[in-house]
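The structure appears right after this line, and notes come after that.
In this view, the complex is presented without one of its protein chains, the others remaining in place.
Per-chain residue numbering starts at 1, and chain names A, B and C are given in the order in which the chains are listed.
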């Protein structure tokens, strides 16, 4: 059994904690949360101990940690894990500072630990199948990728303020998926953005609506379309246009009932909540991590993938500010 | 915790056994299977004891039993459960003999136990929603129900021979769903059937393709379309036509990727395997049973529902044999 | 140019009259309608003469006639056309009396004229493609055909009273399509029917909701589902189940706009009006008739097809009355 410890007993910590607890090849031995009430409640529910961070890193029985705590703790925890020789599964983003992410990455690279950034969408069964179909050449050479990614409604303004902004917080998933589906590194980034959903978001210095265009060295193009609000549900779709055809991955709907009345033909909305929508993806990414620790040949989204997604976010921010296309190699590598 | 014992360690026993084991309010304390190797293997996997039937019925700690054993054992086990005061969850059919089902029903009715027949399709989330929408009057008065129900491929001939025939074995689910969706008892049954899929099925005295028409006293009509073989997957669809519109429930597909090439637009097939297709329904029906034992207000498909579905099967068999419409009240009640 | 004369300046006469007028290889030279005002108005619009029936049959320049007049005039007109050596395009039904149809057919068979019954659905581009795909073996051997055929709303009661009833008036199209798609003659007919849409229809001695089951000598099955009212539009769908797959032909919708709001996902209704829905079919069937007169190799729905559809209607009526399966060979051939 792989023995894991969890940092963070919040919403995403609950997800991963329960998935570890239900996993036949893993055991959640401990968790840590600075709010003791949260820690006590979740550790009771999961039947594991509540420990301090120091205790976790000192415990030789613990193989790896799941970093689900506040963003500003991620980098430190990864460094401590490297020092303690523990494997790391880390929620995105690694850090909001590019320089800090590069420091962490350097330490990871000089260590032997297994690490991954939790880009869960790569593990959604449909999106994984999409990437496999592309890689198998089903539509020839990929030429354009289109990513539609809209949340049902904006997060609270207090969250917006500490989120690092739309590109670092929300688009970061789409940047990773664009790289995953393009199969090449992005060379140029161009972005347009505005505040159309809620003026309070603009007042907080952020945007809520954005279009990003990516270009690789060989001329492949990708576009990302973001909004913080899609009243009809969580809108997550992909279109990949290749030399021999197109592949699409659609939304997952709430149900399969269709109603035909004199008002029209009415079908279900897309699922509304990301925890529900990506339920299988959360399980699959954890399963991949555990598999890797057990020696299975599996490709994990790496800390370098986390860095690249953040560099794309930085480039998009710069592109909006300067009204021009940004060469990615001008963004700290 | 509700304490349950399982009879039958075959395919369907595995499903229900694992669902009990994972249920937060229930515990699988024992199982029984006449093949000791099966019993040992599943009891080890589920962490429960292997007991004789007598031990199970004698154990005061056991609240109820799940009858997943061979069809010809169902009636006896239900009667023993009634005698022992244990609640019963029984796989369909109760028995292939109508008279035997009526005996069992009489014993159930004079007892205090909670019982249900495992008509799992009523618990499929989409089909349950369909019935709720009808009951809510979303399409006015129901006038016609259409049930398409086809298996991917026929079962082995050895199974066909002991199955009781297409109507008792396969259509029985559709008979139950027709009653569930019509919201009225069926008064008349007319059926046509033939052997088109495999001559060996005909040689075994059975049919593999059938169309059944049902009629209620108020003139509502229903049709059931069955085939033992749909090469593209497990085809399970409903259409309900009412005075103010139509509701449909479609198949659940293997994935949501669509491919557009010069060969056409290609989407996923319906799921192929019933255990996968009805995974959620199996969980939900067990959850309903456990809920009922804990006092939750919930409607369970009853032993009477099991009887009615079997009477419809008998009427269909008679209709095919005699080439005429059968009044249900001429079939033993 | 093929020179044609039209009998009947009503709704369907307008359709065919305009289609002849617009056809590059045909000319509408005359029309006749007992209501002179109708005749004058349509002949003016189409730029043709208004003639008496006798004048039409006596005019050697006229190659053929289109019979779009009242049903009870069809048989006489066909016989006169045979006598005059004019080709005949006849709206369904040939007559409501089976004996009368057989007389007409005998005369047709002993003549050299080209004739067709206007079963327009065979000429709908999608349905024609469906039949071609079946004939090409795309789904192996046909085993079951399902026809859903519902009108948006019932015709006036005065029409119902002279229509010959649901089976002769509405289902007759479906009987023809069943034969077209089964590729074999029907041997047995079983039907159930009720009055659920409007009690006035029942009071007029007719039904408004019906399920018909057909069976061929080799065991192929077909079902027809009829309602005089589908509030959401004109519902015309086909499903053909074969040994190697299934083909479906869906409704044609009013538009392709889909709306996604918090109320759900809303798409267009099926087209509401049959003249609009089958606009292309009306053109194509006339084009086939004109093509046949010009010597093109083309299969026309024959007077015999008209007879067979009527025999199926008679059998369905008998099946409802007697509550039993009717052997088609007991219905006058």
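Just so it is clear, a contact is a pair of C-beta atoms (placed from the backbone, for glycine too) under 8 Å apart; a residue touches a chain by one contact, two chains touch by 3 or more.
Because the structure is a prediction, the values reported are computed rather than measured.
*Asks:* Which of these, C:68, C:105, C:145 or C:252, touches the one chain of the complex that we don't see?
*Replies:* Of these options, the touching residue for the absent chain is C:252.
*Asks:* Would you mind spotting which of A:32, A:122, A:220 or A:283 touches the chain that isn't drawn?
*Replies:* A:220
*Asks:* Since one chain has been left out of the picture, which residues of chain C touch it in the full complex?
*Replies:* Chain C touches the missing chain through residues 125-126, 129-130, 133, 138-139, 244-252, 255-262.
*Asks:* For chain A, which residues lie in contact with the unshown chain of the complex?
*Replies:* Answer for chain A: residues 141, 143-144, 146, 148, 150, 188, 190, 192-197, 209-211, 213, 215, 219-221, 223, 225, 227, 229-232, 235, 239, 241, 243-246, 323-325 touch the chain left out.
*Asks:* Name, in rising order, the residues on chain B that touch the hidden chain in the full complex.
*Replies:* These residues of chain B touch the chain that is not shown: 230-233, 253, 260-270.
What we mean here is this: only the chains that are shown with their structure count from here on.
*Asks:* Specify, for the interface formed by the sequence copies chain B and chain C, whether it is same or different in terms of residue numbers shared by both sides, with half as the dividing line.
*Replies:* Chain B and chain C contact each other through largely matching residue numbers.
*Asks:* Please report how many Å separate the Cα centroid of chain A from that of chain C, as a whole number.
*Replies:* Taking the average C-alpha coordinate of chain A and of chain C, the gap between them is 59 Å.
*Asks:* How big is the gap, in whole Å, between where the Cα atoms of chain B centre and where those of chain C centre?
*Replies:* 41
*Asks:* What are the residues of chain C that contact at least two other chains?
*Replies:* 230-232
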